[in-house]
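All protein chains but one are shown in place.
Chain nomenclature is as follows: A and B, assigned in order of appearance, with residue numbering initiated at 1 for each chain independently.
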Amino acid sequence: MVEELITSGRLTPEVDPILHIWGWEIPLYLFLGGFAAGILFFSALFTLQNKENRYPMAVKILPFAVPVLLAIGLGALFLDLSHKFYFWQLYTNIRWESPMSWGAWTLLLVTPLSIVWAASWLEEAFPKFDLRYNWLKEILSDLKPYRKHMAWALIILAVILGMYTGILLSAFNARPFWNSAIMGPLFLTSGLSTAAASVTLLTRNHEERSDFTKIDLLLIAIELFFIIHMFMGFLASTQVHVQAAELFLGGRFTVPFWVWVVGIGLTIPAILEILELRKHHVPIFVSAVLVIAGSVMLRFIVVEAGQASRWLY
Amino acid sequence: MRYAMAIDTKRCVGCSDCVVACQTENKVPIGFCRDWIVETTTGTYPQLQMEIRSERCNHCTDAPCVRACPTKASHYGAGGIVTVDHEECIGCKACIASCPYDARYVHPEGYVDKCTFCIHRVEQGEHPACVAVCPTHAMTFGDMDDPMSDIFKLVSRRKWKTLIPEAGTRPNIYYLI
Partner (left out) sequence: MSKPVSRRDFIRLAGLGAAGLTVASPFFDWKHGEILARDTMPGLYTKRTPTYCEVCFWMCAGWVHHNEDGEIWKITGNEDDPHCNGRFCPRGTGGVGMYYDEDRLKTPLIRTEERGKQVFREASWDEAYTYIAEKMNLIKEKWGPECMALFTHGSGGHYLGNLLRAFGSNNIAAPSYAQCRGPREVGFIGTFGEGIDSPERTDIRDTKCLVLIGSHIGENMHNGQVQEFSDAVDKGATIITVDPRFSIAAGKSKYWLPIKPATDMALLLAWIHVLIYDELYDQKYVEKYAYGFDELKAHVKTFTPEWAYGITTIHPHIIRETAREMANASPSVIVHPGRHVTWYGDDTQRERAIAILNALLGSWGRRGGFYNPAKPSVPTHPHPPYPKPKRDWRYAFPDKYKLAGLALASGLCDATVPGVSRDCNVRGWIVNGTNLIQTLPDQKNTLAAIQALELIVVIDTMPMEITGYADVILPECTYLERYDDLRISAHREGSIALRVPAAEKKYNTKSAWEMARELGMKLGLADYFPFKTQEAELDWQLKEMGLSLDEMRKIGVKKFPRPADDLYPLEGLPDYEFYTNTGKIELYATQFEAEGYPALPTYTAHEEPPYGFYRLIYGRAPMHTFSRTGNNPNLFDLMEENVVWVNPKVAKEWGLRNDQPVWLENQDGVISSSSIKVRVTERIRFDSVYMVHGFGHTNAKLSRAYGRGASDSELITRVHIDPEMGGTGMRGNFVTFRLEGAPEVQS
């Protein structure tokens, strides 16, 4: 028998017995960040493919949500900081090795750009909305020629934003559960899937709905593939990684993850979407809501499970 | 100059003096600690073996906490120690998540704190508080780049180990076994 214990009474708040430095703020921010990245990605991608009229919701209307989502996300991030009055230090430094730093700067770039991007679609997205100030209308129409350039920038930034939320976690090699290279792609895919599902939920355009259902189905399949491979990777890795995986294979995250995230958040929506595509009449909002909820759950569970996995004691 | 510590597990009795001395010297709030004692017992009665270690931040040469910090708050200081600038820290806690030794904590005043190798004492020619108080003289502090230093001689002469070297952090606390 091996008995290993701390005998000097260490019970550091938020660290012992299980790390709990990040509560709801971070998972919420990760979700909103991924969601926003997905929206921007599709908006920019289909602009570049000149399909903006085929997909009005995805390209023109949804981007208006992005600044709001990012603002809420940033607000949550700010609330999480324990030394709030010094938050501005984030922007006096660029640290190439710190994903947190990338995130801060990426957000700094994406947020205004997304506002400008959305604003450039204002006339087409909400024709009934009157801007009232002529000089604003002029600025917006001046933007239109630059749409393609903005789209390119946005695709790159959206991918960075979507991936970075996962890479941020995987860079913490002290938390074995997060320490997988699949985290970045998984979160990006999840973000894209959330965006796609929200398009199917909100759009009135039948073609758009059906195309995005197909896209979402593909993304869900990729996500499931990533998840399976992530666990296979853990089980084939070191002792601490095996222990991290065991949290999900008999440990306390087993039911929440496999039932709520994989089952209800991925598999069932996928089945519903397949049925939908086969022309069975299925209320679309069910699968969309399940995908979005599953995406939220994924992030909450991943953030908590990562904190529960550790190297020592 | 590379500051490091050598801790003799054969001399250590696990009394936790290092914990309390650090607390009073550095005004660590009650309920938090910068160092702690770990006791490992292996075997079945009566074939038993025990190892006792005093652990703290390892001031790693390749510190994941310094890499993860988005501001310059966690940085390498004099002698390669890892130190936190309280005024630069925003409290994002990325460093706490990236430390495999769980050596850091969020100070009630908002910034992240940890062992500093009592650099304020070292600069005055004193030893860190834990090293100075240890009743069994289990701890040695010094410059590993100085071949004449006590710590260099100890680490050359004795068998030693570091904690979870596979985490890739290149820690600077040597446990003499």
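Here is the rule we use: a residue touches a chain if its C-beta (ideal position, glycine included) is under 8 Å from a C-beta of that chain, and two chains touch if they have at least 3 such contacts.
Because the structure is a prediction, the values reported are computed rather than measured.
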Contact set of the excluded chain (shown chains only): A, B
Touching the absent chain when the full complex is considered, from B:2, B:72 or B:86: B:86
Identified contact with the non-displayed chain, of B:7, B:33, B:112 or B:163: B:33
Positions on chain B where the hidden chain makes contact: 8, 10-11, 13-17, 19-21, 23-31, 33, 41, 43-46, 48-50, 52, 86, 107-109, 120-121, 124, 126, 132-138
Touch residues of chain A, complete complex, unshown partner: 1, 3, 7-9
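FYI, only the chains that are shown with their structure count from here on.
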Between chain B and chain A, distance of the C-alpha-averaged centres to the nearest whole Å: 37
Residues of chain A that touch chain B when the two form their complex: 1-16, 19, 21-22, 80-84, 86-87, 89-90, 92-93, 95, 97-101, 103-104, 171-175, 238, 306-307, 310-313
Residues of chain B defined as touching chain A within the complex: 14, 16, 19, 31-33, 35-44, 64, 67-73, 87-94, 96-102, 104-106, 110-112, 163-164, 166-168
